[in-house]
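Yeah, one chain of the complex is gone here, protein chain that is, but the others are all in their spots.
Our next item is chain A:
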Amino acid sequence: MQRMACSFPDEVLEHVFSFVQCDNDRNAISTVCKSWYKIERWSRRRVFVGNCYAISPDMVIRRFPDVRSIELKGKPHFADFNLVPDGWGGYVAPWISAMAAAYPWLEEIRLKRMVITDENLELISKSFKNFKVLVLSSCEGFSTDGLAAIAANCRSYLHCRNLRELDLRESEVEDLSGHWLKHFPDDYTSLVSLNIACLGCEVSFSALERLVGRCPNLRTLRLNRAVPLDKLANLLRRAPQLVELGTGAYSSELRPDVFSNLSGAFSGCKELKSLSGFWDVVPGYLPAVYPICCRLTTLNLSYATIQSPDLIKLVGQCQNLQRLWVLDYIEDAGLDAVAASCKDLRELRVFPSDPYGPEPNVPLTEQGLVSISEGCSKLQSVLYFCRQMSNAALMTIARNRPNMTRFRLCIIEPGTPDYLTLQPLDVGFGAIVEHCKDLQRLSLSGLLTDLVFEYIGTYAKKLEMLSVAFAGESDLGLHHVLSGCEKLRKLEIRDCPFGDKALLANAAKLETMRSLWMSSCSVTFGACKLLGQKMPRLNVEVIDERGTPDSRPESCPIDKLYIYRTVAGSRFDMPGFVWTIDEDSAMRLS
């Protein structure tokens, strides 16, 4: 048998392996035998590191010597909602330095929630001979000067470098000047995707126009709010091959010549499938996109502060829509219309227009979501902000849509019960996990007892990510989840009465997960120390801006806790407000 396995030359095996792209499958291949491990590691081209502190750059480089594409994630998800203090970490610098030396042929860097500086960007722009793709998702720490370096070095005569993608998705960029765009050389023509929607400043418009005009393969262009509407038509005429467009501000004085120019330009874009942007919408200009609505598969109107009738007119024409993001201005009536027109809908996100107002400002209730669940048979992914919910509605939704894989419900007021029965929403969410057997992601809200967690532990066997806030009654709740959810990878909890018991009883489970976040719960420092000592392959980070946890009684709850598995040991870049516990039982300060 062994002889048979070795009878294939390495090149043949490598060729076979090249058809296997999925990380899990490649990991499985590498465990078959030593020779397969060796061939696999030399031929692995794409690496995904879900937590940049789970492993060190050197370890990755040692195992995979010839990587062309890397994806790294830094801060925990709750950093999106300002729960992670500034300076916590997620610095990409050590990765860039190591890769600049070890991977001269690196083509793609994708980062999420990481801190990247202008120096890092400059190093990237100069180090990789064939650099093609830079995606910075929810990153921070850099300015438009860093972008200028990327632009200036996007093309290299010495090497074969030709940048294809520059995507700044929702990153926080320090806007020093809009001139960075001028740094793209005049003979640079290989841009395929440009997303600058997050930039605040005005970019040099003439440079943008010229860039768009000379890149025939441009398929994605997401502009920022500062690009005025009357300039949009010219851009579109230079790039009629666009597949994805993000407009700038969608407002201008209503003028027939501007309108017809815009409408004509949109009509010329026969490949356009995705629209976003739509800041400051003047409803009178919406009909300019009507000609292309029937081809749209993605529509992001989550910045469009227009009212339901205008939204209905627009969305009603998008029969092929698969993904819709919208503000709650759409109202239940609008969602009824969506349910009737958009039969191919896979993903719906409804954001709140007035999240901090004490009273509902629009008639958007659980009914809208129920209608969608009835009308849209392909619905898989939901993010829904609303102010009232009932168990009955949740049960209806669950029975209608057992194919749901992502269900995130945010009832705006914490602890809101079923508005019809005033009961907790346990059975409603229980129905969701029971019927939706392939559910991968779930976010809870409303009034919830330990019972909902019992349902989750019992039924949510495919659940990978769970977000919990202001829910539960005791440690039993947390215990149900940790002991029942076999596929759980990420668990984030805030403001729940979960303490030490469930955590310590399920310590081994934590090594099977990527990470656990708990803030404003009842975990004590004593338990954290115990966990840190018992589990050497976990980093137990206590985040507390009130000063050293030793200055408070050991039974006092800590502020924030972030636990993640790692083979790299404690990290070296912890700020003063993060404490971690070593196995030698001494409390280690950063």
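The criterion applied here is as follows: a residue touches a chain if its C-beta (ideal position, glycine included) is under 8 Å from a C-beta of that chain, and two chains touch if they have at least 3 such contacts; residues count from 1.
Here is the rule we go by: contacts and distances are computed from a predicted model.
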Listed names "AP complex subunit beta", "Auxin-responsive protein", "ALA-interacting subunit" or "Collectrin, amino acid transport regulator", with the criterion being the UniProt name of the chain not displayed:
"Auxin-responsive protein"
Any idea which of A:T189, A:S267, A:N506 or A:S520 touches the chain not displayed?
A:S520
Which one, A:S251, A:N320 or A:S381, makes contact with the chain that was left out?
A:S251
If I consider the whole complex, including the chain that's not displayed, which of A:L262, A:A469, A:I493 or A:M518 touches that chain?
A:A469
So which of A:P240, A:P360, A:P497 or A:G569 would be touching the chain we can't see?
A:P497
For the chain left out of this view, which of A:L158, A:L422 or A:V567 touches it?
A:L422
Which residue numbers on chain A touch the omitted chain?
78, 80-83, 170, 198, 225, 228, 230, 251-253, 279-280, 302-303, 305, 351-356, 358, 385, 410, 412-417, 422, 424, 443, 447, 467, 469-470, 473, 494-495, 497, 499, 520, 522, 524, 552-553, 555-557, 559
